[in-house]
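Up next is chain A:
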Amino acid sequence: MDNKLEKIVQTLQEKFGATFEEFRGEAHVFVKPEQIVEALTFLRDQHEFALLSAMTAVDYWPQESPRFHVIYQLTSLTQNLSVQLRIPVNGSQLKVPTATGVFAVANWREREIMDMFGIEFEGHPDPRRILLPDDLDGHPLRKDFPLGYEEPQFTFNFEEIDVRKPYVKE
Partner candidate 1 sequence: MVPVSYYVALSAILFTIGALGVLIRRNPLIIFMSIELMLNAANLAMVAFARIYTVLEGQIFVFFVMTVAAAEVAVGLALIVAIFRTKHSINIDEMNSLKG
Partner candidate 2 sequence: MDLALWIEFIIKGFILIFAVLTGFAYLTLYERRALARIQTRIGPNRAGPQGFLQPIADAVKLIFKEELTPARADKVLFVLAPIMTVVPAMILAAVIPLGTQFTLPFLNRPITLYVADINVGVLYLTAIASIAVYGIVLAGWSSNNKYAMLGGMRSSAQMISYELSLGLCFVIAILLGNSMSLLDIVEAQKGVWFAIIQPVGALVFMVTTLAEVNRAPFDMPEAEQELAAGYHSEYSGMKFALFFMAEYEKMIVISMIAATLYFGGFREFWFLQNTWFSVDQHWWLGPIYLLLKVVVLLFFMIWVRATWPRIRYDRLMAFGWKVLLPLSLALVFITALGILLANQFGAVYIWMIPVLSIVAGLFTALLVNMSLRRKVAHA
Partner candidate 3 sequence: MTPDLIAFFVLALIAIAAALGMLLSRNAVYSALFLVLNFGTVAVFYILLDAPFIALTQVSVYAGAIMVLFLFVIMLLGTETLPASKALPWQRPLAFILALILAGEAGYLLFFRNVTSGTIPQPVQTFGGPQALGQALFNQYLLPFEITSVLLLVAMVGAVVLTIKKKGEQ
Partner candidate 4 sequence: MLRELTRGLGTTLKSMFERPVTVQYPEEKRPVRPRFRGRHVLKRYDNGLEKCIGCALCAAACPADAIFVEASENTDEKRFSPGERYASTYEINMLRCIYCGYCEDACPTEAIVLGDNYELSFTDRRDAIYDKNMLLEPAPAGMQTTPQKTPSGVFTRSVPDMKDPQD
């Protein structure tokens, strides 16, 4: 891991009591959900991490605490560094403060996570579904959401599936 990055991670550890993991040169820093906005602001303002490259979440169902990780991938263009912040989210407490104030890009990204994982972002300016139709129940990227696989048709099951399928006939 890069020296500069190491220092930044250290300051993060000191400031936010963050824990830290490394895998193949990538730094994954765990912070507490309440502190995420602060941490992001800190990284943006103090360490020139101007780009929130990616933001996503992972579901560790059936594990309940933490059930989710919300992931922020930050990039500093000037120093050519990347750091990943992760916050654990409990299945019972699906609320994370919004980062839209820090990075405008978080707006849509958070909407996507809301849509896909059902994690709520408190204070989000436009909390609507983004990708999925409004009438869909559930959050597809959760592990307990079924894939929705349908059997492909072959001669032996053609009719059987046809009967089940809602065709329009004109």
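Simple rule for what comes next: a contact is a pair of C-beta atoms (placed from the backbone, for glycine too) under 8 Å apart; a residue touches a chain by one contact, two chains touch by 3 or more; residues count from 1.
On the choice of candidates, all candidates are chains of the complex that A comes from, given by their letters.
Treat the numbers as computed from the prediction; the structure is a model and nothing was measured.
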item: Touching candidate - 1, 2, 3 or 4 - for chain A as found in this complex; value: 4
item: Candidate 4-touching residues of chain A, taken from the complex the two chains share; value: 152-156, 158
